[in-house]
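Encoded as structure tokens, the structure appears first; notes follow it.
Here the complex is missing a single protein chain, while all its other protein chains stay put.
Right after this comes chain A.
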Amino acid sequence: MSTHSISKGCFVFKPPSKKRRVRQETASNSTERKNDSEDTELRFASCQSLWAQIKLETEKIQENLNKQLLDNLVSFLRRSHSEFQEKTTEWSCQMKSREIPTAALVLGVNVTDHDMTFKSLSEVLQDDITPYVALLEAKDCPGIKNLMQKLMGQLMNCCIDIDEDSFEDDSHVQVSQNKIRCSMTSLINWYKSVMKKTDSETTRKKRNSSSRHWQSPPVVVIFKDMESFTTKVLQDFIVISSHHIHELPLALIFGIATSPMIIHSLLPHSVSSLLCIELFQSLSCKEHLSTIIDKLLLTAWCPFKLGEKVLKVLINIFLYHDFSVQNFIKGFQLCIVEHFYSQPLSVLCCELVDAKKRVNTLSHNQCENIRRLPSFRRYVESQVSENQIALLTSDSFLKEVTQKLLEDLQLYHENYVSVLRCLHVFTSSLPKYPLGKQIRELHCACLENQVWETEEYESSLQLARMLNKSDLVTMLQQCVEIFVSSSGKEFDKTVEKLKEFLTQFQELEAEAFEEDVSVSSEKELQKKTDLYHLQKTLLELKESRRSKKLTKFEMLRFEVVDYIDSLVRNYLVPADHKTLYEVVYFNTASVLRGHLNAAPRTALHTALNNPYCYLKNQALKSDGGSISNKAPDICIAYKLHLECGRLINLVDWLEVSSSLASRKLTTWQG
């Protein structure tokens, strides 16, 4: 069974036996076969279930984010052809203007995410407005003819799909699209016949399936990527359909990646005046990402966590390469897979209740794995000696401790999120954002190392000490809300304390009045002075300010900031200081980077210039730059190729190669 042939390029191999296995089974088998360490099956199962859960969650988030947009679009489409329903006179005069209702949908540059949006859009439309929705893409429509073909194909197919289950005898609608001449007239004829049918249908028997649709539902045409359509095609289509708008209630939706101005640059005024455009803006991809991070990473429910480097890589790929939330989620999926594949202890990465059960059933090997974890070793060293011995020798004791540690870890996560959000409330309103504007930046900073030791944290505390009262009060209120809504139980005291601060601020307000009066009177005294006196008083003022003792407000402000600081020091310890963090954190960023953001060019370059990187042979070790005689032939050939310009004389080239090669041969022999 060779795959080499001079007459054929494709080779199909089928398994000899016809037995077919379920996909999942092969997958788990394949992991099992190789990986000799423990609990592969369980790990695979928990990986699958976790991913399914996350996928569901992200889809839900997406749905919620798009809800507003879709609602707006639906109501627009309802409005657009309401005239069509209320028969004759009013709309006939309306339609003289021949304007096609058009929705310009600005979606942003993350083109890969658009598919999802369009899919849910067409689903919603088919449910609520009309069964006649056509999705067009530029690459299918190089000419107006192809566009019409595609359009009619989609419309009639959907129509047939609907009709099939209701009745069979009517055959003249089901003529295949190839036989119909694709023109607007035939489209109108088709629409009329369909309408007639549904009319008679509805009079005969109630149809509950399409009862939500209107009497004569509009035909919605979606142009997925408006920018890539040729101008000619778009213009022609719009002009033609505007002639028939009174017979065919058409509505267009343009998907736009750049800016709404593109409509006017693509279409001349004579054409764009035929459209009645309304603009819709989808949520920006950055907000989308923040929501995902907020709901996925900064929650306690998801047992799997991303390490700082990994998160940075994912965010960088998003910001610098594609702005695609889908790709971000793909990266997240890859992290999960990698984690469960490479870390045998990831079997404990699940809900706490399950994890505790699983701890009890751990094998001896797995216990050894736990003992080998660096974080666990650190923990052991901090214990008293008899505990140390017990931890290292007794499996059952180890399991007990592990359960407790996992509990701690869970608790840490719960508290971490609340305090992080609280800190973010403070830092996100400071000038220049020393700790970042987004919560993800703050999250990265906290994961990286002890945040209170960084300069940025220091400067943001300084800035926080200069906040005015109203800001401070609103922030405190927000913090209280965060703590109240959080699931952590330890925060009752914190909430109380914060509330106390709030009441103190309110008390201050009353006193503030009196102080204001005194200050103003002081100022009045200084009114009439000459230059010398002014200077003197200013100096005095400065002196006094330096030595002035703090007002009550300032004292209180310091107290608040110090309290927040203490919270941060308590709860925002970086994860890698926690014992057993390896179980739930995935932190091998290089793997992720290699798989998602590979650099084939660099790989080729390194292989050709510095083969030692791959072929670990001492003879190849060189200081770089020069050509080693001992390098593989391909490397020498490459360097000589660089030496020549655009044109290579093969004779000369080969001669140099041979002189190098002969040298090489002698060295080999010698």
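The working rule: a contact is a pair of C-beta atoms (placed from the backbone, for glycine too) under 8 Å apart; a residue touches a chain by one contact, two chains touch by 3 or more; residues count from 1.
Criterion: contacts and distances are computed from a predicted model.
Note on the omitted subunit: UniProt lists it as "Origin recognition complex subunit 2", one of the names in "creatine kinase", "Delta(3)-Delta(2)-enoyl-CoA isomerase", "Origin recognition complex subunit 2" or "Eukaryotic translation initiation factor 5A". Annotation: of A:126, A:324 or A:460, A:324 touches the absent chain (contact as defined above). From the set A:309, A:339, A:399 or A:421, the residue in touch with the chain omitted from the display is A:309, counting the whole complex.
Hidden from this view is one chain, which touches chain A at 3-4, 6, 8-15, 17, 20-24, 26-27, 30-31, 33-35, 51, 111-112, 115, 139, 309, 312-313, 316-317, 320, 322, 324, 326-327, 330, 333-334, 337, 341, 588-590, 593-596, 598-608, 610-611, 613-617, 620, 622-623, 625-630, 632-634, 639-640, 642-652, 654-656, 658-663, 665-667, 669-670.
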